[in-house]
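The complex appears here without one of its protein chains, the remainder shown in place.
Order of writing sets the chain letters: A and B. Residues in each chain are counted from 1.
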Amino acid sequence: MAELSFLLVVFPMLAACSCFLMRHNTIYSLIVIISGGLLIGSAILLIPLVPFSFSPKSFLGINIHEILTAADFLLLFIILYFGVKYKNWLINSLAIFQIVLLGYLEFFLINGSETYPIIYCDNLSLIMVLIICVVGSIICVQALPYMKKHETHLKIGVSRQPHFFFVMILFLGAMNGVVLSNDMILFYFFFELTTVCSFLLIGHDKTERATKNAVRALWMNSLGGAAFITALVFIYTRLGTLDMQYIIHADSKSQLVILSMALLCFAAFTKSAQFPFQSWLLGAMIAPTPVSALLHSSTMVKVGVYLALRLAPAIEGLFLTQCVTIFGAFTFLFAAALAVGQSNGKKVLAYSTISNLGLIFACVGLNTPESIAAAIILIIFHAVSKALLFLCVGTIEQHIESRNIEDMRGLYTKMPLTALISVMGVITMIMPPFGLLLGKWMAMEAASSFLCGIVMIAMGSALTVMYWARWAGILMSDPFAGKFKLEKQPVLTWAALFSLCIGVGVLSLLSPWIYRWCIIPIMGSDYLASYSTDYGIFENAFGVFAVLPLSLVAVAGFIIAILAVKSATHSRITMPYLSGLQTEEPRVFKGPMNRLITAEAGNYYLSSIFGEDKLTPWINLGAVILLTLVIGGAL
Amino acid sequence: MLHFDCGSCNGCDIETLACLTPVYDIERFGVINVGNPMHADILLVTGTVNPRNKKVLVNLYDQMPNPKVVVAIGSCGLSGGIFKDAYNVLGGIDKVIPVDVYVPGCPAKPEAIIDGVVMALKKYEVIKKKHSDSVPSRMKWRKIAP
Partner (left out) sequence: MRETLLAIFIGLFATPLLGGLINGLDRIITARLQGRIGPPVWQPFYDVIKLLSKEKMVVNVWQAFCAYAYLSAAAISVVLFFLKSDLLLILFIQAVGAVFVVIGALSSTSPFSQVGAHRELLQILSYEPLLILVVAGIYLEIGSFKIDDIYAWGQPLIFKLPFLFIALGYALTIKLRKSPFDLSTSHHGHQEIVKGVLTDYSGPFLALIEIGHWYDIILILGLCSLFWATGWIGMIILVAITYFIEILIDNVTARMTWRWMIGYVWAMGLTLSIVNLIWINLA
């Protein structure tokens, strides 16, 4: 156990450092691939061991607690350094605030040695570790060919890739640390470490905008860190321990503890870029696409929902939990609305991430066995599908040099395989029997008795369908005779895309068993697992979702439809209808005086309703009010 | 049924549209007016053909899936009518695409047009039979008795 945990948390840091030091292309590529493989391997080896917990007493002969304290302060001073460097008083003051509170907590409050385990791993941690290691490693591996192209494109003289992969792998280690730690101080350390990593990654390109966005990400996440450390001080004052498992099950109705729960939720919201903190995640789009993929799918934003999910039993039955639901549903609805108004592909993906995370928060807030299961399923499938879509968009972007959806019109003729995989990714986002929809189904059934939630979720899910469907549609939008030439991509890119694409299908098929083996144990004593999964059919007292039978039928339907496509290639191909004026070119018609005119059709973005500049101020205002409700409701 | 006005004086067009009204009600025969060649079986053409609209006529005809029939309506559609000798008139519809049914008149009476359309429907069955004989045998199960 200890060895595996070491492999998962500390080894990536060492690998990262060696990446940074060995600046030769082949060497760091090898290090990335090997450490990716090792991470996946150790995550899989972890499966039979859970649940376990232990406490490493010392590391290289030094007391682990002292190392931790030193590292914590070091990290905060690094943040302070960046604050000073970029002359941001907000970061400075937040960093100083955190240093003071941490000092107070470490030197004045905490006394004696803790007896609780520092590392704790149950099935929830296991699921998170698997997501981080598998999806994260795939993204890192795909980043190798991507970054090579990226730097050639930007014409950078001295390669900064060692630095890039240093942070990427460090990030994976930090994430593993977050989900494995039971000591809140340790959790806080890794929490801040992910903040710093994301700051470094967003600012990687060193352009003015990149730096600006990175600084914004830093201060917003520092806000979360400050809330976190404040909560820790409150908790320690009242409960006298920082043992996470104890805190969750303490069942203390003390005002201070409830307030600190609200603060922790606040920290989770900032990490998961919920409204009004969405701007850091949107700004993060400036970074190379693997970074976005990493931030959005398996790491960073998942810290927030993980934290909320951990706390869920502690806030059950409080007013706070309802506030979290309303807040999450609000984010789900309005992030989807903003996504409808976007033509920038990466921004659509970003808003969709925010929206899905909102749904997960709403599920956590509902706090029923169904909704908790829904939240976990959403986390798993969102990670895989979103990573797939981001990698697709990254590949497309490098090829057509645009992120605009309108420029992806008829991409199928240029890069057929990538376009098809992207459409596949979209289908996994919005269609049954894939896992994301299974999660949404559970969420809706759980939310049905909560009026405010279900109305917002119903509207949000309709908007979601809208922005995904039109994207998938225009990727295929070109008359086409059935013969195409496959595009060329590096092997690693194909490997990443195909493994994610197949992975999401297989996982969806296995979802009843994932539920039975992984999710039911998580519920433990806190919730009464309610779904039975016989014959691969989810069923409880009031709902039924036949995953396995539906998947089989869907596969059959898919095969029939593909055969239809094959036979359609023999049929007569005609040009699209252009009032009888069409020419040999699909979009060109003959206008007056025999001039050739290109017919143009754009998507409806409804920017008069869903425009970013129109909606954002109001949404932020609403979110601030709801946040006040979250904090104030705890008082 | 697709109605295309090549270059008519609108006389025949108005009579054609009159077929849709309650008085004549061409939908009794299951015929409806569509705006799209891809959904049409019968192409109903009024007016004379000139070099410009000839291309459109051919395009529309090509975009109709087989089997299909063409009905030419009115003197102009049949032969060019009184515009036959005009410098820009090529003549009747059958100069450009094969015509199956000719409906004379200036303008053609709605009764005559309906009669022409029904005749076209009969001809459609004949053409369909020929068409299904010409398609590969593995698709033959789709053949439906008239």
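Operating definition for what follows: contacts are C-beta pairs under 8 Å (C-beta built on N, C-alpha and C of every residue); 3 or more make two chains touch, one makes a residue touch a chain.
All of these numbers come straight from a predicted model, not from anything done at the bench.
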Residue of A:N404, A:S499 or A:N603 touching the missing chain in the full complex: A:N603
Contact residue for the chain not shown (choose from A:G317, A:G473 or A:G591): A:G473
Touching the absent chain when the full complex is considered, from A:M1, A:L21, A:I34 or A:A561: A:A561
Chain B residues touching the omitted chain (full complex): 22, 25, 27-30, 32-36, 38-39, 41, 63, 65-67, 128, 131-132, 142-144
Contacts of chain A with the absent chain, listed as residue ranges: 409-410, 412, 423, 430-432, 437, 441, 444-445, 448-449, 451, 454-455, 457-459, 461-463, 465-466, 469-470, 472-474, 476-482, 541-546, 550, 553, 557-558, 560-562, 564-565, 567-579, 586-587, 599-601, 603-604
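Convention: only the chains that are shown with their structure count from here on.
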For chain A paired with chain B, centre-to-centre distance based on mean C-alpha positions, whole Å: 59
Contacting residues of chain B [partner chain A, same complex]: 4, 36-38, 55-57, 59-60, 62-63, 65
Interface residues, chain A side, partner chain B - complex: 572, 574-575, 577, 579-582, 590
